[in-house]
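A protein chain is absent from this complex, but the other protein chains hold their places.
Order as written gives the chain letters A, B and C; numbering starts at 1 within each chain.
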Amino acid sequence: MVLKVMSANQAIAEAVKLANPNVIPVYPITPQTTISEHLAKFVADGDMSAEYIRVESEHSAISAALGASGTGVRVFTATSSQGLALMHEIIFAAAGLRAPIVMADANRALSAPLSIWNDQQDSISERDSGWMQIYAENGQEALDSILIAYRVSEDHSVLLPSMVCIDGFILTHTVDPVDVPGKGDVDKFLPPYKPDHAYLDPKRPMSIGTFTDPNYYMEARHDMELALEGAKDVITKANSEFAEIFGRKYDFIEKYRSDDADTIIVAMGSICSTIKDVVDEHRDNGEKVGLVRVRVFRPFPTEEIYDAIKGASNIGVLDKNISFSVGGVLHNEINAKMDVKANGFIVGLGGRDIKPTHINEIIEKTKNTTKTTQWIGLNKEEV
Amino acid sequence: MEIPEKEFLAPGHRACAGCGATIGVRLALKMLGENTVAISATGCLEVITTPYPETSWEIPWMHVAFENAAAVASGVESALKSLGKTDTTVVVFGGDGGTADIGLQALSGAMERGHNLIYICYDNEAYMNTGIQRSGSTPYGASTTTSPHGKESFGEDRPKKNMPMIMAAHGIPYIATASISYPEDFMKKVKKASEIEGPAYIHLQQPCTTGWGYSPEKTIELGRLAVETGSWILYEIEEGEFKVTYRPLQRRAVKEYLNAQKRFKHLTDLEKERIQSHVDAVCIELKV
Amino acid sequence: MIEVRFHGRGGQGAVTAAEILAKAAFEDGKYCQAFPFFGVERRGAPVMAFTRIDDQPIRRRYQVYKPDYVVVLDDGLLEVVDVFSGLKEGGKVIINTSNGVETTAGAEIHKVDATGIALDILGVPIVNTILLGAFASVTEAVSIDAIIKIIKETFSGEVGEKNAKAARLAYEAAKKG
Partner (left out) sequence: MVSIGAAVKEPGSTRKNKTGSWRTFKPILDKEKCIECENCIMFCPEGCINKDYDIDYDYCKGCGICAEECPVKAIKMERE
């Protein structure tokens, strides 16, 4: 293992280089831009042989990605925030056409008001599209998740696209040590993409993107649901093979000192690193506090989360998103799918820094179960 | 001119009787042959040719959305290039709405980037798939469901957007206008487009029985009238050089063309004269 | 854990300095983390960047509010930003200045005429690498050899050599006090 200090954006570019896609259509947007730049440089230097398409918008980025994927090759693209929102229509089309595209999303708040900083509203808002979603905690996981995402997406029993989400700036522009795997190991883990269900080839003409009447549409969507549910087994298998080859073990969720915890915080993404530090402090004081980090958000790991939190008396779910008048999405999904009474907290919107004091405040507030979603870190509350 | 016999668009499609779009596609595909991949924008053509689980297409075909056919084709072309299949032709069929309106940005991007593809706009001068709404390509005076004539309106009050010239401004190697009623001219242009390295754009006028309001057997006659009256001019721009490819021996009166269609029925003689003088001006400029 | 906060203006290289420091610490065998607080501001606007160095892997992901060290790339910032904010008791501040700086209680201030050195050696007023040389000397949190190595990796060819030379010079100068 050779650690190199790099940003999560560079780590993702390194992963893409290893996965060796044929086509990379990409459009720059803060804070994703350096992914596009690293990849452009790899191609310019001859380190990658991909066709790099400098598209004129994110809408065309995902459209070209879908065209290329439909031609039967591996593709990569990346975006953020407004870019992902602009892609929205084709995000759904990509899943519906069962194109195993892998895309990185540098999580950033959605306008308005305009913000370039982090929250997860952009990708959360695409949760119903049929894409798999992985929320990485750090640069290493971002890199590894790209490789795992290709492996799972391209599996013939899945054939759904994947979005690897990394918190804008907090990960995209933070450098820390990352292990870049060797090409040989990656080739062992990730076989070349060999499409069978749909590809454009004059030797075997087929029509992709057809028009369905009410006799067929519902079945097509139902098949997607089955494929996404079935992806769970494929993810488990990929994770275990990944651990064997690379020595890093991933799961749908990560349990951190939560097994015997009275109080459990549930969260996604980079904030979990800070929470782990806070959990340790509480444990040092003899308080049974733990963290459950949701890593794979789609397919939603209902049983895994439920098993991890059902024993706790106090549960706090952190959301860097808001479904207005309903609350945080992760919180609502947990309460809807599980027999628990979790408290919901909205944190870190538009890049509001989340400090240990905020986490402590949340831990304190989980002691009184309330149906009201609580916003933590608003300026009116001095922290 | 030898016209290949083989058809690449099967019958049984759901087009209206007398559809001009399918004639255009049939003729184009004959020239392009089997080593071709077609991309469609959402529209009549897409809907009528691919009612799942059937398809009329005998070659590989893909559709994603309304506004992104050129971007999808960019990805397809790049993927084929990455596979070393540079001999495969990529052709796009977009309607006038998908080309001149909602798809203009994606098309501009694809043209400017220089992808090796042929974009054929089959122009029936309105959104026909959804029931004859006005597009940027709807001509002056035409009545559509969103530019209806009425007490205060004579129908569409803006001239047709000049798509071929917008494409010419991209500096691409080949641009042409064509009509389904002049098949040899059209097919020659398709052939030329396929032989040129880089982007090619063909703007194909294609009368629509439903949207224009004439009986189905007149489709070819209407296209012919458009050209013979100078309302639609056949030309090409090859490496920047402009050339009219067909000149009517004697231009017929524009009102012959207008009077044959329900969409212009409401026009007064004054308005028809205004259209005639506009056509005259263009024809004088282009020496038609 | 050592936490460092850089204050600069857009275009002065504060973000690069934070990254070079992190990579140098890693070169020394430590764990590290560096990140910017980006504004949408352009060249000239105040920016901050942060570095953390520890013997253990670093997890926390919030900004540095209680720095052990503060590096100020432009003394003009003293008037617009509270660069001493949250500085730990006995914390050190390295400031690029050729003027006098008002000391703040509890802060140990080290003045470096980095702009002067930069103009002499680099020919342009870019001071980030020079301040890192001084930082290595003043804090001993990172070795000058590692700083030099990473500077040369970051900037190729002659630019790297010149920056390395300037950093070394600042290091020696600060040693002498």
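Everything below uses one rule, namely that a residue touches a chain if its C-beta (ideal position, glycine included) is under 8 Å from a C-beta of that chain, and two chains touch if they have at least 3 such contacts.
Keep in mind that what you see is a predicted model, and the values were worked out from it rather than measured.
Across the complete structure, the visible chains that the omitted chain touches are A, B.
Considering the whole complex, the residue from B:Gly20, B:Gly75 or B:Gly141 that touches the absent chain is B:Gly20. Of the listed positions B:Gly97, B:Pro183, B:Gly211 or B:Gly230, the one in contact with the omitted chain in the full complex is B:Pro183. Subunit B residues in contact with the hidden partner, per the touch definition given at the top, are 3, 5, 7, 9-15, 17-20, 22-23, 26-27, 49-59, 180, 183, 209, 215-221.
The missing chain lies against subunit A, touching residues 96-99, 159, 197-198, 204-210, 212, 216, 219-220, 223.
Operating definition for what follows: only the chains that are shown with their structure count from here on.
Look at where the CA atoms of subunit A average out and do the same for subunit B: the two points lie 42 Å apart. For the pair subunit B and subunit C, the distance between mean C-alpha positions equals 62 Å. Centroid to centroid, with C-alpha atoms defining each point, subunit A and subunit C lie 34 Å apart. Looking at subunit B, no residue sits in touch with two or more other chains.
Counting partners per residue, subunit A has no residue that reaches two or more other chains. Remark: subunit B residues 34-37, 39, 46-47, 50-53, 55, 57-65, 67-68, 70-76, 78-83, 88, 105-106, 108-110, 112-113 touch subunit A in the complex. Per the touch definition, subunit C reaches subunit A in the complex via residues 15, 19, 22-23, 26, 31-38, 40, 57-63, 65. The touching residues of subunit A, counted against subunit B in their complex, run 22-23, 25, 49-51, 53-57, 59-60, 63-73, 75, 89-90, 93, 97, 200-202, 204-213, 216.
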